[in-house]
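Every protein chain of the complex appears in place save one, which is left out.
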Amino acid sequence: MDYQVRLEAFEGPLDLLLHLIEKNKVDIYDIPIAVITDQYLAFIADSVEADLENLADFLLMAATLVSIKSRMLLPRRKVVDEDEEAEEDPREQLVQRLALYRQYKELASHLAAREEGEEPRVYYREIPADEQEEVVPVEVKLEVSISELVKAFQALWQEKTDEFSYPLPQGDVDVGEKIAELLQRLPVLPDAMVFQDLFWDVHSRREALALFLALLELVRQRRVRAVQEEQFGCIVVGLQPEDDSPA
Amino acid sequence: MLLRQELKAAIEAVLFTRAEPIDIEELSRALGVSVQDTREILQELISEYNRSEHGIQVVESDAGYTMCTKPEYFRYVNNTNRSVTRRLSQAALETLAIVAYQQPVTRPEIEAIRGVRVEGVLNMLVDRGLVAEAGRKDVPGRPLLYVTTAEFLRIFGITSLDDLPRKDEEA
Partner (left out) sequence: MLLRQELKAAIEAVLFTRAEPIDIEELSRALGVSVQDTREILQELISEYNRSEHGIQVVESDAGYTMCTKPEYFRYVNNTNRSVTRRLSQAALETLAIVAYQQPVTRPEIEAIRGVRVEGVLNMLVDRGLVAEAGRKDVPGRPLLYVTTAEFLRIFGITSLDDLPRKDEEA
């Protein structure tokens, strides 16, 4: 890449995407998804060393982008029935998220300008240091209403009753485990599996991330190959045959 | 018992000292007069300070009554402002913007918009008193709801949330 920006410079995957869209001077409502996806993947590949806490969110977006990219390549179904709604653009959801995030980013910079006193704003009185000491709760006036109290209690009982109807996520999902799982699940090339199918039975974001990380790691180790068969436009993945390693 | 003129002076003194909005009930209790009288005097103060020779004003908001400078003099105040503000990070500003416009809002809702986890930054905002918990949302998992505070208004020089630019209705 011809410029050096670190992953930490971005607030998240949406921020990075907006940056790439701006850099490529393209319309947010008509994103050239293949180009942007490639740049996005190249960017996070360079940043894989960055702290994982952040990386998780970036990788999840990577999976989304790859999925949109492959859906874009599928031939569009022709709409025959007038009543049937036109097929959704695979980018639709992402575009909405980007537009909404961009709005809040602008509002955030407006807040920053106010904080800095660069725009008309009011000022309240500074609290003198000695008064500050004094103000430290001598009498704390509690602001609460009886209805809040009752609501809190009723909801607690509700929760108690419903305790078993919402399964809670069970701890962290291990990337190592996912690697083992992939090695077992994936067919050996030339047989292969469609990328998205890997995520069909994934129930949590953490698990999706672990699976994606595991896949990245296997691709890096050249034990798995991802192939885009132009004929179908899908990304398929499969195991590299063991005795077929390049000499 | 105070004369009406003294009462007005006392209210002015209280508004000046208080760094955050004061409730009309609290004010009338402190002065030992009716809420009705207190409200009348507050209205007088508001219209007097509204006159152009004044650089400060009394404003009424949902949170109560408070005294602050008029927006048109922001430059002069900013020129002389010595308070060392700990600047908020971009992550904090984005999170605050979402809370300000969407309140009451849950953490998962903020995370859906920002595309990243916000637990750390949200806790920091609560610690600094810019955001507060306000009950729980009645959905599975019962996540906490968050709102902005009077300190939020202070830091950004806002008298009411209407001071913020309108968010486009259509994303």
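To keep things simple, chains are lettered A and B as they appear, and every chain counts its residues starting from 1.
Simple rule for what comes next: contacts are C-beta pairs under 8 Å (C-beta built on N, C-alpha and C of every residue); 3 or more make two chains touch, one makes a residue touch a chain.
None of these values were measured; they are calculated from a predicted model.
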Write the list of subunit A residues that the hidden chain touches.
123-129, 131, 134-150, 152-154, 156-158, 160
Listed in rising order, the subunit B residues that touch the chain left out are 5-6, 8-14, 16-18, 20, 22, 26-27, 29-31, 52-56, 67, 69-70, 73, 76-77, 79-82, 132-136, 144
